[in-house]
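Removed from the display is one protein chain of the complex; every other protein chain stays in position.
Going in written order, the chains are labelled A and B, and every chain counts its residues from 1.
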C-alpha cells in the first residue's frame, strides 16, 4: 500500500479564526492519515498576486503527488469557478481568479478541470466558506485516489493573473513589470526572472526612484542605498542592507516597475 | 492495527513562545506517530469566550476519535479542575472555566471526568505550565488507548460558560445575546443561532446602533452600512462590505447585544 499523497494548504484565512481548523477536520474525516502541511495562512487578505507568487515559489520542491489547496478568493459565493490544475504529477485546487497563472505558466504541460461534481462536496455548502465545503473535501477525495477528471469537465480558458517577465542579457530592452511580494524584511520581490547571475548594467525604476546597483548577497551591499539582488527563486529583488526597502521606497504589492537592460 | 487518534491543539499561547513546541515534544515522546494538528494558538490571551467559540465551530468536522486539547486557562496554578469531556466519539481536555460549555451543549450525550490521576501527568508539575505537564501527557495517553474513565471520577457539575441562543422565526420576541468572536476581517460573530435562511424582519442592537438589513452573502450588501448575515456556522454575523464592522461599531468580544424578531 502506498502512502496517501500529502495535502498542502495555502490561504489568506489567518490563524486567529477557526477556518483552517475546520478544513483540517474535513480532510481528516474523509482521508484519515493524510499528512496535512501548512504552507501559510498569512497571505494578505484577498491579495491574489501575493498568493500566486507564494504558491509558485514553493510547489516545485514538494514530491510528485502533492495536492495543493490554494484559497485567496474574494469572489467566494459568486459565480466564479473552482479549478483543478494537473501537471508534473501535482494537483492544484483554487478559485478561477488568476491565482494559479504562475503555476500553469511554469508547467511544461497541464490539464485544467472545472470542479463541479457535487458528489465530492459537503452536502450543505455555505455561500461564504467554500474552503470547508468544497476545497477541503475535494482535496481529500483526490488524496484517496479520485482522478482530477472525475471532478468536472476539462477547460482551456481561465482567468488570467500576474505573469513573470524573463530578462534576457543579450540585448538592450525596456521591460514592464510589477512587485509580487514584500517579504518579512521589507525586500521587494519583482516578477523579473533572471537566469543565473544578474547582469551588471540594470536600471530599475520604481515610482520616481532609479536603482542600478547589483550585488550577489545582501552582505556585499552598502547600507541605506537600495540595490538589486537575485532572490532565491531567481526573481530580481530590491533590498536595502540592514534596512526596509518597502518602507524607504513606499512600495506596495502590485506596483508597476520598469527595468532597462 | 488501527492508526492512533489524532490530537488537535487549541491554545492562547501564540507561536512566539516555546510553549506549544514543548507540548508537541511531550506528546510525541509518549505517543510516537500520533498526528498533531494545530487548530490555532492565536486565541486572544485568556479570552475564554473566543476560545470556546473556536472549539465549537471546528470540532464537529474532525473524525470520531479525535482528542482536543483546549487551553485558555487564566486560573492555571490555582485550584481550578481539569476536565475531560467525552461525547460523539470525541474527547476534549480543558480547564473547568466554561471553555467547553458550547461543546457540551452541542453533544446529544456526554460524560465528564475530572482529570486527577497523576499517573498520566509528568512527574514534576510546573504551577504555571499545565499544558506541558498535565494536558499534553494526558492527551498522549488517551491517544494510546487509556479510557477517559481512568483519568478520574465522573462529575456532573462544571463551571458555566457562554451559550448559544436559538432564534425562532415563528414568534416575535426579544433575545439577549453577546459577541463571541471578531474575525480577521472585522466581522462580529454573535451567539444567535439561526437555522437556515435569516428571517428578514430582524432588528439587532449593539450599543446605540440598530442594524436591520439582512443579506445572504457579503457581495449583495451595500458598502458602509452594517448588515446581518448567517455565517458559515449558522451564527448571525454583523458585517460591513469592504469595511471593518468591529472598528466602525467599536465592538468587543463579550459585548452584550439584543435581537428583536
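Throughout what follows, a residue touches a chain if its C-beta (ideal position, glycine included) is under 8 Å from a C-beta of that chain, and two chains touch if they have at least 3 such contacts.
Note that the coordinates shown come from a computational prediction; the quantities given were computed from them, not determined experimentally.
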item: Full-complex contact with the absent chain, from A:40, A:213 or A:258; value: A:40
item: Absent chain, residues of chain A that touch it; value: 3, 6, 8, 10, 35, 37-44, 53-54, 57-63, 66, 181, 183-185, 216-219, 229, 231-232
item: Residues of chain B in contact with the chain not shown; value: 13-18, 20-26, 28-29, 32-33, 35-36, 38, 45, 77-78, 126-129, 132-133
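Throughout what follows, only the chains that are shown with their structure count from here on.
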item: Whole-Å separation of chain centres (CA-atom averages), chain A against chain B; value: 31
